[in-house]
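Missing here is one protein chain; the remaining ones are kept as they sit in the complex.
On to chain A.
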Amino acid sequence: MKKNIKVMTAILLSVGLLAGCGTNNNTSGGTDTGNGTSNEKVTLNVWGMGEEAKTLPKLADEFTKENPNITVKVQALPWNQGHEKMLTAVASKKGPDVIQMGTSWIPEFAEAGVLTDLTPYLEQYPELKPENFYPGAVESAKYGDKYVGSPWYVETRVLYYRTDLLKEAGFNAAPATWDELSDAAKKLAARGDGKYGISIDPKEQSLGFMFSRQNGAQWFTEDGKPNFSDPKFVEAVEYLNSFFQNGSAPKDLGLDIIPAFKEGILPMFISGPWMIKLIQDQAPEIDGKWAMAVLPKKENNISLLGGSNLSIFEYSKNKDAAAKFIAYMSKPETQIKWMEETSSLPAATAAWENDMLKNDPNYKVIGDQLNAAQPMPVITEWSPISENYLKHFEVIYRNNVDVKKEMESFNNDATKMMK
């Protein structure tokens, strides 16, 4: 009897404890059954990433106006916490219905099988069809034979430069080739102490790969093995390293790019379209003194194609409503509205017929660059490989070691990861 009471006490206490844990789950409301076509009330949980997601509720409200039976709850997560949140959602098999996926996340989560294949929804929601979007963006949303995300917005990297400072250095137009870029950076850095030519972000994974692709390097051999010690790849890394070694790019400046750009400390940098708005807002003083250009050319000037896709979480119970929401977000009209709010570029090609995109000189540059932009490979190992590249590149630019040897060691690491 005594024993029984002991056990009972323990059970009672644990039940109380678990009940305490459980209450939170019930209020999240994502577990309603039903789908968007019936008149049943449905609540969609949407996870958006980064600063722009804070504007998403505006569009979500308009979606609810058209579909009164679907309420949308948006949760805005910072990019650096999104990955961890997703891991928790995968582990508990409970989470959002719709997730904004950075293109670099697609392979790992698709491999884990937590992103729903959108192919069955294409008939019902023609807005989702791949032919509506930039081919590169579609490529980044395909994993194997599955179509696991619908392109939402795209971004590509272009060159930002200070027209006034380049003119002083004798350049009337943006550097169009690698040699010109290097030459301009050197001349700009020669303006004096504390002035540099260009910002080469050593934390940016894609930069080395982008430049090597411009140099004509093949990242993988024909039988799919890493090929990062290829002379063309090494040459591109040497080119990037030369900016650090001849002092035209700072190793540790400790300044944000916009103030440095404004002060002319860093008169050139390579970045994505989100910088347009930031420069306009934070540095109105240099209005008219800066411009954008497509990337300088070596064998080609192919830039990185990135962006975000919208995916349906495999464990969602409202997949149909989720597809409807994504279809709404993919309409050219919605995409233009979204661009006006956040300056993210539409992934739907039809939206680019819009006057604002056609006539604005900045957007025109990005439109041009999008024609020469390709995504990074859609393989699960890519994310660790590109992280590993950064470590090797850090050794190169800080210690100025032999690039060929370091890249061979990088290639060995990559080969191990591909196994």
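Basically, a residue touches a chain if its C-beta (ideal position, glycine included) is under 8 Å from a C-beta of that chain, and two chains touch if they have at least 3 such contacts; residues count from 1.
Going forward, contacts and distances are computed from a predicted model.
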Identity of the absent chain, which is to be given by its UniProt protein name, from "Sugar lactone lactonase YvrE", "Carbohydrate ABC transporter permease", "NADH-quinone oxidoreductase subunit C" or "Thiol reductant ABC exporter subunit CydD": "Carbohydrate ABC transporter permease"
Full-complex contact with the absent chain, from A:A60, A:V114, A:A141 or A:I257: A:V114
Touching residue (missing chain; options A:L44, A:V90 or A:A249): A:V90
Residues of chain A in contact with the chain not shown: 2, 5-6, 9-10, 13-14, 17, 83-84, 87, 90-91, 93, 108-109, 111-114, 251-255, 314, 383-384, 387, 391, 394-395, 398-399
